[in-house]
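Structure first, commentary second.
The complex appears here minus one protein chain, its other protein chains still in place.
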Amino acid sequence: MKRLSRYRRHKAAAPLLLIFALLGIGTTFSIASATTTAETTTADRSALIEEGRQIFLKGCSSCHGLNAEGGQIAPSLIGVGAASVDFQVGTGRMPMADMSTQAMRKAPVYDAAETAAIAAYVASLAAGPDIPAEESLNYERDGSTAEGGELFRNNCAMCHNFAGQGGALTQGKYAPTLMGVDPKYIYEAMITGPQSMPVFSDKTITPAEKLSLIKWIKSAEKEPNLGGASLGRVGPVTEGLLGWTLGLGILIGVAVWLAMKAR
Amino acid sequence: MTAEARLGSVANYVDERTGAAAWMKKNLQKVFPDHWSFLLGEVALYSFIILLLSGTFLTFWFDPSQREVIYEGGYEPLEGLKMSAAYASTLHISFEVRGGLLMRQIHHWAALIFMSAIVAHLLRVFFTGAFRKPREGNWIIGVGLLTLGIVEGFLGYSLPDDLLSGTGIRIAEAIIQALPVVGSYLSYFAFGGAFPGESFIPRIYTVHVLLLPGAFLALITAHLMLVWYQKHTQYPGPGRTEKNVVGYPLMPVYMAKAGGFFFIVFGVIAFLSAVASINPIWLYGPYTPGQISAGSQPDWYMGWLDGLVRMAPPLETHAFGHTISWNILIPGLIVPGILFTGMALYPFIESWITGDKREHHLLDRPRNAPNRTALGAMSLTFMIVALINGGNDIIATHFSLTINQIMWFTRFGIFILPPIAFVVTKRLCLSLQRADRELVLHGRETGRLLRLPHGEFVEVHEPISPEKAYLLTSHEQAGPLELPAVDARGVKRAGAIRNKLRSRMSVANAEAVAKVTANDLKEIDSH
Partner (left out) sequence: MSNEIEAIKDPGLPAHVHRKADHDPEAAKRAERQVATMFGISALGTILLIVSYVFIPQDLFVFIPVMGDQNAHQLGLGLGMAISLFFIGMGAIHWAKTLMPDTEVVAQRHEFRSPDSDRKEFVEAVKAGAGAAGLGRRSLIKKSLGAALGLSALSPLLLLRDLGPLPKKEFETTTWKAGTYLVTDPGNRRIKASDLEVGAVAQVLPEIEDPEHRKLSDIGKDAVLLIRLRPEEFNLEADRLAMTHEGIIAFSKICSHMGCAVALYEQQTKHLLCPCHQSTFDVTRAAKVIFGPAARPLPQLDITVDGEGYLVARQPFSEPVGPSFWERNSQ
């Protein structure tokens, strides 16, 4: 120590001390709040991640934990990937409005830039599914409607109904309608398995098959009802209801008129 | 030759060969009572004719074969897929044959209206007591028509071999398979092997277009002949007795009204078929046992069966290397069997309770038969609770409920709600009887207030017309049966328990508010 203090008035002393101090504080802080990030990031990316972290702390951490580790009421987000965030936040499901049975699609709280920031932050926590690039979502070119229909009936119709109108699960949960959903979100739902939905791995349903599925869903969405008004595309329940109310109703009405005395 | 002479020579030609003039002249003047509720059976009859016509049209293009084909028809979402010829031919009818989809929809809507009309007609006949002697046989024929209608409809919508109806066939096969001792054999015989096999659709085609329509024609003919010969019942009222029929002659009034009503029924069914899509099989996809859609239901007239099966507790007996599936047999066969047998035998049950062996041609106003009306309400409640459970997943998603809630509600509700409906309905009927009595005794409340000279306010009542008074009091009110346990010499009668039950039911059945008599009116007048 006595030897070092001889240099305390050296002109390099102050800058060197500053550097040591910064390194010390920075290292201490890094060790104290260690995360499993392994990605190398560019300056832009780290700014995005930081922005995302700020939004996360304000709007998500109360349920998902300060470090996205999850808790009693919300799962851990470590490893869910950017795709999960893009889906959940982009469709407005997150932040969840009321803690009832399941998150519903609603008007998004965060805009596209904020969503991208949160996604980048969550992606930085651990490896997970990425947001599909636009180039890889060209279902018109790369998908087959008929194949998509086969895949849909095998993998999706049991929850989402034969025409993608949605269906009931147990205890008040439900598979939502697939009508009017952006193709990117459909893709992300398949690879991330949100809430009750299982994950559809790329090896069991290949990316090309996923595009066929999206193509079929979009085709069903655009397809006009050939035989008349659709009655909801849910099958015999609404058909029977209409038969009894409108059908028999009109007939009984005419019957009453028939038996009434004319003036 | 004048028109009259020409008609004469045609009639002459026919009459010389058949003797038709005698019975034609009588029948052209036959009188039919006119009430809108008598047209419900006509809706069913005309729907049947429309089913025959539209169905025949469809048979010209439909291929009832489960032979596998590759679809090359032009509907892109199914292009190149494997499917049965039955499904492919139904797609062809829907997309390529002009008027084909319209005819498919007319056929299916007509089937729904046919079944609705049968049920509505059954309710009318039941609640007015039209099944009493001499019409018990016609009632049984009617229950037979209802049962055959349910089967025919199920087979009909299963013909296109789509995912939804194929699922229904899978469930039917499971019921057959569950039958003790013979189930697995009957299943293999019905399907020509393992499910789904390749024989089922062609076989049910024969049943659907030949055997059952033949049975329908025979039963409907018998049903109508009985109505014709026994003459239609009529509502009570002034001038109407058990010994007459008041109405309009067949020619020209009834021909025009009933004939016109056929076109009305056809027109309404065609209208539904134009504006409301039904059974869009191209969206369901071809049937394969590995696939299923959320919200799979049968058509409404089988929905109550589906509901009963859904609410059944998970009961199976596993004993001595054998299995009996009570969770399938009870809701699928035993309970419906008891219900329909009870329904068929009801005329005899009621005449046993009342001891009434006379002919009845005047209908009952439902309020004047409170026990029967309450029984009908109870049965209807049972069916509706079962029907609701059949659609519990659709109801859950559309009304933000859970399927579990609806299942538990119906599991208890099916036992609790029908008796409640019975009690409420019976009380309602007795209240209505009381209201009728008030009306006859004191007249109609006009709402006008009158101040009497000594200051009292009274409401002015307007006496009802003698026609209305007659209508409200012309019904019979028989007392309960006299069934003493011992006869005049003190010897105990045989069948004591049966008689006790009968006596109790007879007392319950006879509960009524005493109707107004002429003596009562005289007493009122003398005030």
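For reference, chains read A and B in written order, and residue numbers begin at 1 within each chain.
One rule holds for everything that comes next: a residue touches a chain if its C-beta (ideal position, glycine included) is under 8 Å from a C-beta of that chain, and two chains touch if they have at least 3 such contacts.
Keep in mind it's a predicted model, so treat the numbers as computed, not measured.
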Not-displayed chain touches, in the whole complex, chains A, B
Answer key for B:Ile204, B:Ile292 or B:Leu481 versus the chain not shown reads B:Ile292
The listed residue (B:Gly197, B:Pro336 or B:Gly355) that touches the chain absent from the view is B:Gly197
Out of A:Ser5, A:Gln72 or A:Thr204, the sole contact with the unshown chain comes from A:Thr204
Contacting the left-out chain: of B:Val246, B:Leu417 or B:Leu483, that is B:Val246
Full-complex touch with the removed chain, picking from B:Gly214, B:Gly267, B:Pro419 or B:Gly495, is B:Gly267
Listed in rising order, the chain B residues that touch the chain left out are 29-31, 98-99, 101-102, 105, 134, 167, 170-171, 173-175, 177-185, 187-197, 199, 230-231, 238-239, 241-249, 252-253, 256-257, 259-268, 270-271, 273-275, 287-296, 306, 309-316, 318, 321-325, 327-328, 331, 359, 361, 392-393, 403-404, 407, 440, 466-467, 469-470, 473-474, 516-519, 521
Where chain A meets the left-out chain, the residues are 147, 150-151, 154-155, 158-159, 167, 169-171, 173, 175, 193, 195-201, 203-206, 209, 224-230, 254, 257-258, 260-263
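The criterion applied here is as follows: only the chains that are shown with their structure count from here on.
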Per the C-alpha means, the centres of chain A and chain B lie apart by a whole-Å value of 49
The chain A residues in contact with chain B across the complex are 145-146, 148-150, 153-154, 157-163, 166-168, 170-172, 174-175, 216, 219-220, 223, 225-231, 233-244, 246-248, 250-252, 254-256, 258-259
In their shared complex, chain A is touched by residues of chain B numbered 34-40, 43, 76-81, 94-95, 101, 105, 109, 112-113, 116-117, 120, 163-164, 257, 260-261, 264-265, 268-269, 271-280, 282-285, 290-301, 303, 391-394, 396-397, 400-405
